[in-house]
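Moving on to chain A:
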Amino acid sequence: MTARSVFDESTPIYIQIMDMIKQRICAGQLSRGEKLPSVRDMAIELRVNPNTVQRAYQELEREEMVFTQRGMGTFVSKDKDKIDAVRKELASRLAQQFVDGMFSLGFAKEQIKHYVETYLENGHTTGPDGKERR
Partner candidate 1 sequence: MNFIKLYKKEFIKDRKSFTITLIIMTTMMLLLYSRIGYWTPGIPTFVLIVTIFGFSIAAFVSCFDCMGDEWEHNNHYLMLSLPVRGRDILGAKLVWFITEFGTYILLLGAYTIVILLGEVRGIDTINNALYSAMAIAAWRIYGIMILPMLYVLAATGVLALSSYTVGSTVKRFKFWAGAISFIGSIGALFYLSNKVMEISPAWMHVEMSLGDILAWQKIENALNSNGVISADLVSFISGTVVGVDILALLIWTAGFVGLFFMASWLLENVVEV
Partner candidate 2 sequence: MNSILELEGLKKRYGSIWALNGIDLRVDEGEVLGLLGPNGSGKTTMLKLIAGLARPTDGRILINGQKPGPLSKAHTAMLPDVDHIYRWMTVRQAIDYVSSFYEDFDHDKARRLIELMNIEMDMKVGHLSRGMSERLKLVLTMSRNAELILLDEPLGGIDPTSRDKIVYAIATEYRWEHSAMIIATHLVRDIESLFDKVLFLKSGQIALYGSADELREKYNGSVEDIFKEVFA
C-alpha cells in the first residue's frame, strides 16, 4: 500500500486522470456504454481528491467521451466515431513522444524507422491474451 498517488504531481492530476480513462476506453478495458467507477471509489483507488476525479469526469463529458445520467452515474460514450477519433489522437501523441524522445537521443529519421521495423518483426509482440499482435 503506497501513500503516493500513481500520478506525477508535477502536472495537473485531473488531466492525468482523463488520459488514463481515455487510455482505458480506447484500449477496450472500458467498453462503450459501460459505467465508470463512482467518483469516490475512483478517488480512493487512485489516492486523489474526489473533486479532482469529479473534474476529470466533467471535462471528459465536455469532450463527449463520457456522459452522466442523473442519479445513475457516469458512462462511457456509445459514440464509436468519437472514441476512434480519440484513439487516433492518443496514437499521434504516443508517436510524437516516441519520435521526440529518439531525436533527443541523437537518432536520425532513418534510424528511427529502422528501430520500429526491427521491433515489430522481432520484438515481444505477444499480447497479454497470449495471442500474436498484428
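Everything below uses one rule, namely that contacts are C-beta pairs under 8 Å (C-beta built on N, C-alpha and C of every residue); 3 or more make two chains touch, one makes a residue touch a chain; residues count from 1.
Behind the choice of candidates: all candidates are chains of the complex that A comes from, given by their letters.
Predicted model only: the values in this text are computed from it and were never measured.
K.L.:
If you had to name the candidate from 1 or 2 that touches chain A in this complex, which would it be?
P.N.:
That would be candidate 2, which touches chain A.
K.L.:
Please name which positions on chain A make contact with candidate 2 in the complex.
P.N.:
The contact residues of chain A facing candidate 2 are 1-5, 7-15, 39-40, 43-44, 46-52, 55.
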